[in-house]
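All protein chains but one are shown in place.
So, chain A:
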C-alpha cells in the first residue's frame, strides 16, 4: 500500500539513527480511565471505615485494574459496584462532578491526591504507591494544551457512559461546559447519535456505521505498561494453557493494533510469531521472528552497559530461534544449517550458555531426523551440568531416559536418573520439568506393565497444583505432559473395561486440546486405539477397519500392526504375514522393542492358525527373552500365556499349567481384563485336559474346579462384551456340566450358547486356535 503510516512522523527520540522508544522513561501516562482508578484509590484511602469483606474485595481488584487495558466508565463502575456499591456510587458522583465542572476541578483533584510520600496509608514503594507516583509525575509533565486535552477527554469519557445508561435522557444531561463553545467541542459528542440516525436511513452506508463504531469502541492504545502486561499474559497462556488465550485471529488483530500505535514494540512481533506457530503459518512466523530480532538488536545495546555484548547475544539467539522454527516445521536440513551458523557465532563469541542451547537443539534435530544422538545428548548433559544450567541438563537427562527406556536400559538406572533430576527440579522449582518427569514416569511404569504405579503417577500429576507464578494454585495446565498423562489414564480405564470413564476423559481431552492444537494428535491416536480394541473384542471387524486407516495416518507402525491384526482376525493370513514381516524389519531398524515383541506374538498366532504349534515355539521363546531383558512385565506374561497355550496344544497340559501358575499372580494384579479372562480360560482348559487322565474322583473334583475358573473368566469377559470368548466358555461350561451330570445347568449354558450363536454367526475357523 502506498499510503504511509501516520506513526512514522519524525520521532524526536532518535539519536544517532537509533530510535529509543522511551528516552524520557515514560511508560505510562494519564488517561481518563487512570483518573478513575486514582479516584477509586482516593476513595479507599480517605473514606470512612468500610466492611472488612468489601475492603478485601476492593484490594484484590486493584492490581488487575492497574495492569489491565483501559475500560469504559460503565464497565469500571460495574466492577467496583460488585465489590462495594457504596464506593461505586461515591466514585460516580466524584467523577461526574469533575466532568461537569471546570478544568480547575481536575487540577484540584490532582493537587489533593494524597501524596504517597507523606501519607502513611500508602507506602511509597508499594504497588499502589508507585502507581500514584507515576500518575502524578506523568500529570505534572503535561503541557498546557495537553492538560486541557486530558480534561476534554475526561468529559467525553464520562458523557459516553451517561448516554449508555438508558435512564437519563441524553440531551437533557448535556454538560453545561459544552454550551460555552458549541461549535468546537460538542461536535464530536453530538455527532455520534446523529450518525446512527443517518445510517438507518441509508442502505449504502453500511461500512460507515462499522467504522464509526471502531472509532468509538477502541478504548485507546495500551500504554507501554499495559502492553507489556498483555504480552506477558498472552505468551504465558500460549505456552501453558492455549484454550484460555485469545483465539489466533483476535490475538493477531490486537497485535496489529498495538503495532499500529507503536511499531517499535519488539515483543509484539514475538507474540505474533508464537501466534502464527499455533496456526502453522510459516510465512508470518518467519517474518515476525526476524522482525522481532531486528528490533531487539536495537534495544539490546541500550539496557546494558556493555552494549556490544547484548547486541551480539541477541544475534546468536536470533539464529538459534530461526533454527527452532525450522525444526518445528520439520525442515530439518534448514534447521541444521541455522544451528551450525548459531554454533559458529557462539563459538566465536565464547558464549557457552548459547552453545549449550545449540547443543540441546542439535541432538533434538538429530533425533527427529532419526539418527542416533545419544552421544550428543550425553555430551550436552555433561556440559550443561558443568556450566550450571539445570534446565538444559535435566532436559537432556529426560530425553536420555526416554531413549533408554525404548532401547532396553535397565529399569533401576532409568528410575534413578529420573529421581535425581527430580530433586534438582524441586530445588529450582522448574515446574515444567516436574510435569514432564511425572508424565515420563507414568509412561515408563505403563511400559513395564505396572498399571497401579502408572495410575498413581498420573493421578499425582493431575492433582498437582501449578507452581507457575502467573496462575499459582490453579490445578490444570495444558501442557503436553498433561495430555500424555490423561491419555494413559484413558487407556488404563479402557483396559479395565470402564468405558464410561474413558468417554469422560476423552471429552475432557477434546475440550482442553481442541483438534487444531499442537498436542491433539496424542489423544486422537489414543481414542482410535481404544475404539479399535473394542471393535475387535466385539468381533465387529467391519467397524475396526476404518479405525485402521485413521491410526495409520497418525502413526505409521501402529497402523501397520493394527492392520495385520485385523487381517489375521479376518483369516486373510498370507496378507497378514506379509505385513508382519515388513513390520518386523521396520521395527528392528527403529529399535522399538515393544513392537517387535508384539509382532512376534502375532506371528506366532498366525502359526497356530496353520497348526504349526512347534514352529511357533522359537518365536515365542525369542519374544520371552526380549521382554524379560527389557523388563516388560505385561508383555512377558502375555508371552508366557502364549507359550502355555502352545504347550497345551502340543499335548503337555502339565507343563502348560505350571507355566500359567507362574504368571497368573502378576496377570491378576496388573493385567487388563482381557488378559485376566484369557489366563483363566486357558487355566480351565488345562485343568480339563489334565482331568481326563486322572482317576475318577479326582477327575470330578478337577472338573468342578474348572467350572469355577470358567465362571470367573465369564465375569471378566462379560464386562468387556467379548462375545466370541463368551461363546467358547458357554460351550465348555455346557460340556463340563454335562460330564458332571448337572442337566439344568447344562441346559442353561446350552441356551446361552444358542442365543449368542444366533447373534454372531460362527466365522469359518471353528478350531479354537487362540487363547
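Heads up, the rule we're going with is that a residue touches a chain if its C-beta (ideal position, glycine included) is under 8 Å from a C-beta of that chain, and two chains touch if they have at least 3 such contacts; residues count from 1.
Criterion: contacts and distances are computed from a predicted model.
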Hidden chain of the complex, named as in its UniProt record, picked from "Cytoplasmic tRNA 2-thiolation protein 1", "TruB pseudouridine (psi) synthase family member 2", "Cyclosome subunit 8" or "Transmembrane channel-like protein": "Cyclosome subunit 8"
Chain not shown: contacting residue from A:260, A:516, A:628 or A:754: A:260
Given A:36, A:72 or A:223, the one touching the chain that is not displayed: A:223
Contact with the hidden chain (one of A:92, A:278 or A:295): A:295
Hidden-chain contact residue, picked from the options A:135, A:237 or A:318: A:318
Full-complex contact with the absent chain, from A:337, A:368, A:520 or A:550: A:337
Missing-partner contacts on chain A, residue numbers: 1-14, 16-19, 21-22, 26, 28-30, 138, 142-143, 145-146, 149-150, 187-188, 191, 194-195, 198, 202, 204-205, 207-208, 211-212, 215, 220-224, 227, 260-263, 286, 290-291, 294-295, 297-298, 300-301, 311, 315, 318-319, 322, 334, 337-338, 340-341, 344-345, 348
